[in-house]
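A single protein chain has been omitted from the complex, and every remaining protein chain is retained in its original position.
First chain written, first letter: the chains are A and B, and each begins at residue 1.
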Amino acid sequence: MNALFFRLQHRYAPYLFVAPFVILFLTFTLYPIAKSLSLSFYITNGPKSQVFVGWDNFRFLWGDPAFHRAVWNTCTYALTSVFLQLPLSLGLALLLNSRLVKGRNFFRFGFFSPHLVGQVFVAVLFSVVFIPKFGLLNRVLHALVGTAIDTKWLGNPELVMPALVLTSLWMYVGFNMIYFLAALQSVDRELYEAAQVDGAGAFKQFVHVTLPGIRSVAVFVTVLSTIGSFQLFELPYVMLSNTAGPDNSGLTVVMYLFQNGFIAGDLGYASAIGWTLTMGVLVISLAQMRLTGTWKRED
Amino acid sequence: MKNRLFSVELPFGKAPALLVLVTALTGLYLFFHPVETSQATLRLWTFASNHAVPYQKAIPSFETAHPGTQLEVQLVHGDAVNSRLRAAFWADLDVPDLVEVEISRAGSFFRGPAEDVGFIDLMPILKRTGYYDRIVQTRFAPYRNRGRIYGLPHDVHPVVLAYRRDLFEELGIDVRQIRTWDDFVRIGREVSVPGERYMIELSDNNAGHFEMFLFQRDGGYFDAEGALIMDNEVALETLLFFIPLVAGSERIGSDLGSSRLFTQAVESGYFLSFICPDWRSKGTETDIPRMGGKMALMPLPAVRAGGRRTSTWGGTMLGITKSCPDPELAWQVAEHMYFNKAELAERFRETNILPPLKDAWEHPAFDEPRAYWSGQKLGRIYADLADDVPPQYASPFIETAKSKMAGVISSCAAYYRENGREGFEEFARARLLAAAEEVRRYIQRNPY
Partner (left out) sequence: MGWQRFGLHAVLVLCSVVMLTPMVWLIAATIKGPDDLFHYLFFPSPSRFSLYNFRQLFEQIPYVRFMINSLFVAGATVLVQLFFSSLGGFALAKYEFKGKRLIMVLMLTTMMIPAQVMLAPMYELIYAMGLVDSYWGLIIPGAVSVFGMFLFRQSMLDLPDDLLQAGRIDGCTELRLYWDVVLPVQRPMIGAFCLIAFMGSWNNFLWPQIILHSQERFTLPIGLNQMVGLYAQEYGAMMAGTLLAVLPVVLLFFLLQKEFISGLTAGAVKG
């Protein structure tokens, strides 16, 4: 084989290898992002009729009670994911990591299995679990603690968010536990022994050995769940039979974007919502990374 | 190592091999079973299975009458009609020639410049053929916009009250004593047992039932001129009347959900009565056949003695799209499906839906006693109320208004559950006004 060809193919191979990513990035990320920025200054009725309105979409968004509701719901959901779901995941992982546990693989699979079901199918399942009078949850709660058998979990604006959180706990606690468990298992056993020699109790060991040991994984999982929470859509949309729920109690930012853009047909307003969401997510995840000092370690 | 003998060496592991296999097999299947492109000369979309079935039955007679035409009726989910039609109007994709649209969705298609609306104006042809005067007038209202009529009404949908005749008798309720809602509520309070039995099915979290009370009082979301009236005095009065029926300790209504959940609850005696438009009576018959002979219908109680004894719930329009190459032929399909008296009568027997063509009601089918409904003449009951059916006026913002109203119902019910009558009127007024203001913001934003 020709030596020149050999040298050239070696030099240009990496460019060829990343080319698919670059091409796709340009067409399906960069272009749409730029396009959606420009769209966000128009009111549209489908791609055919567009009217330039300047900053009006953003002004309208700022004073739009439905959007406020969507942001409120989304943030509530995100906060519970981070402060309720992740600690539970960590707790389960700690239990499972104990040397006393028999049948670890069984439990690990048991906790993880709901995640295999997938959001849409979980939503279909739980829309039936929550039905009044005949649903699993009402019948179990009625039998155990005597709550009303016809509690409308998905029909009462105050109960929709708890129902959503409950569903997402079921689906994600085990999933995130896998990460924590792997991190715990990678912590050096000798560190614990050393701490024991120093006379540290279980709690001190947890604070001084365990937490630092799983820090990077914890940050990773936190950022990932935050980003995921802000993109919440399928779960409430399917669970509430393709609506935003009573009094918009299940409305999320992405659902609002979808409603405006693809049901009402205002792609301009949808883009404005999308850009606001993007900015929010970028700021929050960068802040999280900065706070925990991960940013510098990425490269 | 023994196993190795029998297993094929997979250089990249099991997963890619399996996926290649699956993809190849399914790909082959899809290659040999491509999605059939329609050969039909005319296509009609509907979102309701109880419409699609009779239409499909009516195809042969249409095709015999119009040789060379091939008509196709497609059943498409309501949400999908909405999104597909919109996408199709935007992008000139695959648009059907005729399409049925649900009443609360119709208005949103009239958005934008009038010349961009995807449906043709039916007013000229309705006038020319004389059908305009033979159809229940109020049913044009939802499909009329800026002086044009974009849809042919499929139905009238008067509502009555359906009740468990057996349980009413057991409880000593005499329906002749129920003339007004006040009568109904008084009796309802006596027989309702929280969590076990409710006088009526009424929702505290969507506007569906509330609307009927609103329309019955001549209220609504928009008036004939298209102005928003969802926060007027009638709406407030309706709200103040309605909420205590569904919330608080004295409530007489509850709801569980749609379809099966609802009918099961009727069968178990959880609901003694429910508001029953013509289409819902059929669902009851098919879902809970065991209730045959135990059910009966009565006109809705009036707001005030001597007042209107009905209201309306739901509706469908049939539109002809602008991309239809032969609107004249499409109109003949519409005529065949909507105005053929013999077929309408047959269809009424199948669906219980009262057609809006008034002279069709003379057919004996509408006077047949129905055993399921304790021998009542179901058709006549609905037909007698048809002229009293209140109008629903259209607006491109009707969906927004409805969803905001649903929010008002939910939050007022929540307030009432917590606080009872204390400060309720002020809260309801403020909430109604705020919701209307939100809708007005949308309307003002509309550049068209």
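General remarks:
The definition used in the following text is that a residue touches a chain if its C-beta (ideal position, glycine included) is under 8 Å from a C-beta of that chain, and two chains touch if they have at least 3 such contacts.
Here the structure is a predicted model, which means the values were calculated and not measured.
Under the touch definition stated at the start, the shown chains contacted by the missing one in the entire complex are A, B. Which of A:35, A:189, A:204 or A:290 touches the hidden chain is settled by the complete complex: it is A:35. Across the entire complex, the residue among B:63, B:79 or B:388 in touch with the chain not shown is B:79. Not every partner is drawn; the one left out touches chain B at residues 11-16, 18-20, 22-23, 26-27, 29-30, 35-36, 47, 49, 75-80, 83-84, 87-88, 91, 93-94, 258-260, 264. Take chain A: the residues that touch the chain left off the picture are 1, 6, 9-10, 13-18, 20-22, 24-25, 27-29, 31-33, 35-36, 39, 47, 92, 95-96, 98, 100-102, 106-111, 113-114, 116-121, 124-126, 128-129, 131, 133-134, 136, 139-140, 170, 174, 178-179, 182-183, 186, 216-217, 219-221, 227, 230-231, 233-234, 238, 241-242, 254, 257-258, 261-262, 267, 270-271, 274-275, 277-278, 281-282, 285, 294, 297-299.
Heads up, the rule we're going with is that only the chains that are shown with their structure count from here on.
In this assembly, the C-alpha centroid of chain A lies 36 Å from the C-alpha centroid of chain B.
The touching residues of chain A, when paired with chain B in their complex, are 43, 45-49, 51, 53, 56, 60, 63-66, 131-134, 148-150, 152, 155-158, 242, 244, 246-249, 262-265. Chain contact summary for the complex, chain B toward chain A: residues 79, 82-83, 86, 89-91, 108, 111-113, 116, 195, 203-206, 254-257, 261, 264-265, 270, 399-400, 403, 406-407, 409-411, 414, 434, 438, 441, 445-448.
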